[in-house]
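The complex is shown incomplete by one protein chain, all other protein chains being positioned as in the whole.
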Amino acid sequence: MMKLQHLFGIADLDKEQIEYLLNLGESLIDVSRRPIRKAPTLRGKTIINLFFENSTRTRTSFEIAGKRLSADVINISASTSATKKGESLLDTGQTLAAMRPHVLVVRHSISGTCQFLSEYLEGTSIVNAGDGSHEHPTQILTDLLTLRQAGGYENKVITIVGDIAHSRVGRSHLLAATLMGYRVRLVAPKTLLPAEVERYGCEISHDFDAAIPGSDVLYMLRVQTERLTDNCSFPSIREYHEAYGLNRKRLAAAGKGCLVMHPGPMNRGVEIASDVADSASARILEQVEHGVAIRMAVLTALCGDTGGEG
Amino acid sequence: MTLLIRNGHVIDPANAIDEVCDVWIEDGRIAGLGEFSGTASETIDASGQYVCPGLIDMHVHLREPGQEWKEDIESGSRAAIAGGVTTFCCMPNTQPRLDHAGVLLQVIDRARQVGLCHVHPIAAVSRNLEGKELTEMRELARAGAVAFSDDGMPIWHAGVMRKALEYASSFGFMVIQHAEDLELTSGGCMNEGWMSTQLGVTGMPAEGEDSMVARDIMLARRADARYHVAHISTAGAVALVRRAQAEGLKVTAEAAPHHFSLTEEEVMHFNADAKMSPPLRTEEDRKAILEGLRDGSISVIATDHAPHHEDDKRCGLSCAAFGIVGLETMLPVSLELASNNVITMSDLIAKMTINPARLLNLDSGTLSEGRAADICIFDAEKRWTLDRSKLFSRSRNTPWHGRELTGQVTHTIKGGRVVFRNGTIHD
Partner (left out) sequence: MAEVIFDTVAVEQALDQLAAGIHGDEIFLAGIQQGGADVADSLQERLQARGAAVERGNLDISFYRDDLDTIGPNPEVRPSHLPFDISGKTIWLVDDVLFTGRTIRAAMGELFDYGRPAAIRLVILLDRGGHELPIAADLTGLTHAASAGCSVKLVAGDAGWHIEQRRVKV
């Protein structure tokens, strides 16, 4: 029996909890493959997706996950929410919590938003759907499920390429790697690496080609093109693709067994070449499918064992 | 009318007094130290307690005029005397700025009306703190400014800083720098390092302070200027100040209690009450500041008291305002320096009394006969737990909420009048 109160990040989970969520997620993959894609698990549960940052895919993934388990799902995006009218994050959170949802799924550009909100919203479970450059736990669980389905993650080398400094996916993977027994190799120029990142115990390389041999997964991070050039982190998209883009040649150097992953949405021709994204090595659409299953698992774990109270 | 403080451990660094004796006060002035033999109209038994000059905090942000809901001159003065502080300097980043004699006089006048503390303004170096044109420093000094600073903002451009140092030093004025290269720190909300990486927030690298202090020292050398580093926070800056002093430059520095008692670890879990500028740094930096305090490179302890309303703090770490209140925790937090044998009690008191007084040419900070009787009496052993709802400041932004502190002010005397006694203010 396992009950999660909140899911803020990989940092708050232990190995057993992660394995449990992966098991649950694995079992839930099938629900989305049936003629009738709905199980009654979360009947009568209310889930609010509160997205301060645009993210069609993560929001849709959570929405479908909730709906496939029969929960009532409400989406609130920043463009329609009261924050545009000057209402504070806290007021928005408290207002929604007063409507008594079981789960609040939050995406925000400020790191720590979920922890912050949880201090003031009692009785509402909060799921982090990505907070600033901090954590994105459901994406990492998704990736681990995808790797498990592809043969396992233990002792594998996952080479993460791109803007690590601003990547919540990168940080969550670095935390999960230690817990779950895989290795992370970071590939980026110094301008895109956060301070003292080596303290996570990962390998660091500035040379993508040199980092490819021995990699079991090439994990390409999305490049925020405007962020890259505006603050002098990189001179041009062209040079980025040349130095850190995954192309056919690099994929060939990685060898047959090496998988290609991407948390999406992809910039084809920037961090990943189109033919690579569509190649047999890519597990990018599997990640999307497993994302729904993992989010179903997370919502189930959050809603279970509430002592029967509404 | 004689007020007698009996049998306290008197520390008066300016006169090298460090002994148990009596202090008596007549007509608001220190009348004598030693063994009292006359008749007193009022007696405070200070047995087992320390008696020292009223503390001086040369770095306080009052929010009046402009943001009185955070702090005004009265609430700030109350917080000060509750912390044993009888004299403090207020920084110019009010609204309007303290960049014009009229505003300065208004603040001084208001502080006199309140009458709990001596309040000395530090005026702006540049108009509207914009770092472009200099203020009328001579007139501001005549109006009562005791030094000049754009604190809250650095004097960023090297050309402006050079002129500011040259101009100010022509008339003996001191320039206080908030040393921060905004190019390096913009968007940051804590020290840049392992902790900021884990939290996924933008950091403010130590080099932002180091490089600014290094540049300023070069400019101060050329101008032969008095240059004071506010709230020094990095090991690099401490080393630079030490070297400049060895060279004989008129370079000084102050450290805030939070910078020598806390580290960036406080920010873990996104604690906005541990967010200030400069930010809490690493343990190495903290130790370097302790060493600077020990060897005298850092001659002053000042709080950088920066009140903020809860609404400005409760919005997530990245959005929260910079700063913490410090007047009421200055003494207990600093007492750790003496109890941990970093410096002697006398050196510690000096850094909060006579040292800032000398730096700013203030007529206070000693118990010399004939001086105004501004006195702080404290129990160095008393353990108590800080409850932020009980602060006298109008704001509650302190990282010490719920923590046990050792050492408490029992009496604050200003001009011979007991203005604070055992937790209660007597206006």
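So that you can tell them apart, the chains are marked A and B in the order they are listed, and the count of residues begins at 1 in each.
Basically, contacts are C-beta pairs under 8 Å (C-beta built on N, C-alpha and C of every residue); 3 or more make two chains touch, one makes a residue touch a chain.
This one's a predicted model, so the numbers in the text were calculated from it and none came from an experiment.
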The chain left out of view makes contact with A
In the whole complex, of A:Gln5, A:Ser27 or A:Thr191, the residue touching the missing chain would be A:Ser27
Absent-chain interface residues of chain A come out as 1-3, 20, 23-24, 26-31, 34-42, 69, 300-301, 303-309
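Please note the rule applied: only the chains that are shown with their structure count from here on.
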Touching chain B in the complex, chain A uses residues 11, 88-90, 108, 110-113, 115-116, 120, 131-135, 168, 171, 194-197, 199
Within their complex, chain B touches chain A through residues 192-194, 196-201, 203, 205, 269-270, 311, 314-319
